[in-house]
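The other protein chains are all here in position, but one chain of the complex has been omitted.
First chain written, first letter: the chains are A and B, and each begins at residue 1.
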Amino acid sequence: MLNWFLAFVPIAIVLHHFAPGRYELVFITAAIGILPLAAWLGRATEQLADRSGEGIGGLLNATFGNAAELIIALAALRAGLYDVVKATIVGSIVGNILLVLGAAMLAGGMRYPEQHFNLAGARAQATMLTLAAIALIIPAAYHGLVGELYAGGEKSLSISISLVLLVVYCMFLLFSLWTHPSFFCGVNLPDDETSSQPWSLSWSIAVLAICTSAIAWLSEILVGTIEPTAQALDLSDIFIGVFVIAILGNAAEHASAITAAIKNRMDLSLSIAIGSSIQVALFVAPLLVLASLIIGPEPMDLLFGKGLILAVFVAVLITGQIASDGRSNWLKGVQLLAVYLILGLAFFLTPRA
Amino acid sequence: MLNWFLAFVPIAIVLHHFAPGRYELVFITAAIGILPLAAWLGRATEQLADRSGEGIGGLLNATFGNAAELIIALAALRAGLYDVVKATIVGSIVGNILLVLGAAMLAGGMRYPEQHFNLAGARAQATMLTLAAIALIIPAAYHGLVGELYAGGEKSLSISISLVLLVVYCMFLLFSLWTHPSFFCGVNLPDDETSSQPWSLSWSIAVLAICTSAIAWLSEILVGTIEPTAQALDLSDIFIGVFVIAILGNAAEHASAITAAIKNRMDLSLSIAIGSSIQVALFVAPLLVLASLIIGPEPMDLLFGKGLILAVFVAVLITGQIASDGRSNWLKGVQLLAVYLILGLAFFLTPRA
Partner (left out) sequence: MLNWFLAFVPIAIVLHHFAPGRYELVFITAAIGILPLAAWLGRATEQLADRSGEGIGGLLNATFGNAAELIIALAALRAGLYDVVKATIVGSIVGNILLVLGAAMLAGGMRYPEQHFNLAGARAQATMLTLAAIALIIPAAYHGLVGELYAGGEKSLSISISLVLLVVYCMFLLFSLWTHPSFFCGVNLPDDETSSQPWSLSWSIAVLAICTSAIAWLSEILVGTIEPTAQALDLSDIFIGVFVIAILGNAAEHASAITAAIKNRMDLSLSIAIGSSIQVALFVAPLLVLASLIIGPEPMDLLFGKGLILAVFVAVLITGQIASDGRSNWLKGVQLLAVYLILGLAFFLTPRA
């Protein structure tokens, strides 16, 4: 059904060229057009992952689920929209653990009174999130305390912390895929047989290439309309980044995490939701900082606004509590969604700067 | 024995009318007079709860234990003493988890080397407290970051967050009373047989009505003396609200929680202490915000001072750690009481604004 949305791809491109003043229309059509492309990109990468052996399920799923976000963020980076890039990073971290995981726990909890997941893996992931939150808090604190005394310090600090995060992320992959894969195995069910026919290798690669190019194209169009659309709707760029773009980018994870929860495979659901947040925080964000040194108009730092940092901090705080006992129920889903709603209200009511 | 304090009810009223300048005397006598009334109100509601079936013990106990606080807060609200209302809310949240729970764990820990409680319920309650702390932090952060750009935003944000909290509170009741009551059952002992005779329905209702009216009357008197008493003792209104009034309002819970701990019924003790904090944060506070739209001289917001927010935050932080392993010992009691004492010292040393 999602495939019908592919019709929005040409519509967005046509509108972009022939109705240049209708920014909201272009924004909406480009945004909708990206959804099925991201889904196909996800499927193609899953097929490639299956071929390369290893049932590394949720993690790889999340890895490639973020490809769409990375492409959008790179387009925004090239356009110098650093506020939007940062808002998208935070929106993706927060959205995955509050909205996606919350919806999954609620949906799963409606069917099962209590669901279980692998405690050791969930804790390792929650600690990774805490580490990521700390890595975002430190540069802002540094800015507040010594920023004006030594401006060059912020840039050096951002680059060094980015390198530390990338190394830690590699360690985490090593840990979860090689030395301790059992931490991330399901506690409930054997892996689902995927009933569908495997794709041929050339078909997988072709889909991957086409979707990546199309998303890149639409992203360029989308990014150019953010500012005028935000202005027309009287919303802040931050709100658009944290809630609208991040939700788009996470739509694929959203669907997979809920489906997994309904099938009582909470481990997969957690891996998708939290794993995706970890990947954005420890891999996408530092990568963008380093990429900005090459492709951006000027270097991007890791300095996030106070509102964004608070959002990450409270999200990580409550996720740590929720994930720390290996059980899930519908109330936990409600609690996560309530925090997401409260944050959403605060950002929605934030006027344009 | 507490009944002797009933004598202070007429004394307070007489002093209020015939010694109008002696504010401290009126404050103290009204405060002492409220204690036995709150206790009788608690007993009457317990009787009514027993009648309505369901052994929903601690939770209902806490629900009605807060009736006295709600009445006092409404009186302060009508008088426009919003600082006192907010201080009382925070004092009640903090006092229940640090002072009441701390004293209960210490008292219980003096008799038993280790006491146990239902882990799943304690964790659900601790997460609720974290949610409440987040709901108090966000409006203050909003105020600090965008408050001056868009003043109307604070009011909208306070009302929306209040509605979210009330919905979450209803969900929590649904969860604890209906879908997952077993999370809140004791792990140790069967329910105490209540040796005392059940009251007749009309007697229960009569006691309820009389106590409510009397508390309301005394509250009006008490509230009028807070400011001059604070001035006479050279204490801030905040200190009076956070420590004096909140301790009064929690006296009933305090006694029940300690008694339960000594009887080795830690689940009941935790339900009373943490449950009461949850109820104040997720039910009383938003209700007061909404009530202020009708009865207050102007709308009250959810914007708490930084000192109050920090107090809630540290209290919730340490309670989360203490409640997260299902065991209690005397050292945990000491740790909670130490945090309460440190907060008390800081507020005590805060000069009148």
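The definition used in the following text is that a residue touches a chain if its C-beta (ideal position, glycine included) is under 8 Å from a C-beta of that chain, and two chains touch if they have at least 3 such contacts.
These numbers were taken from a predicted model, which means no experiment stands behind them.
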Contacting the left-out chain in the complete assembly, out of B:V90, B:A230, B:V289 or B:L343: B:L343
Chain A, residues in touch with the chain not shown (by the definition above): 119-120, 123-124, 126-128, 130-131, 134-135, 137-139, 141-142, 144-146, 149-150, 153, 156-157, 160-161, 164-165, 167-168, 171-172, 175, 179-180, 320, 324
Residue ranges of chain B at the interface with the undisplayed chain: 113, 305-307, 310, 314, 317-318, 321-322, 324-325, 327, 329-332, 334-335, 338-339, 341-343, 345-346, 349-351, 353
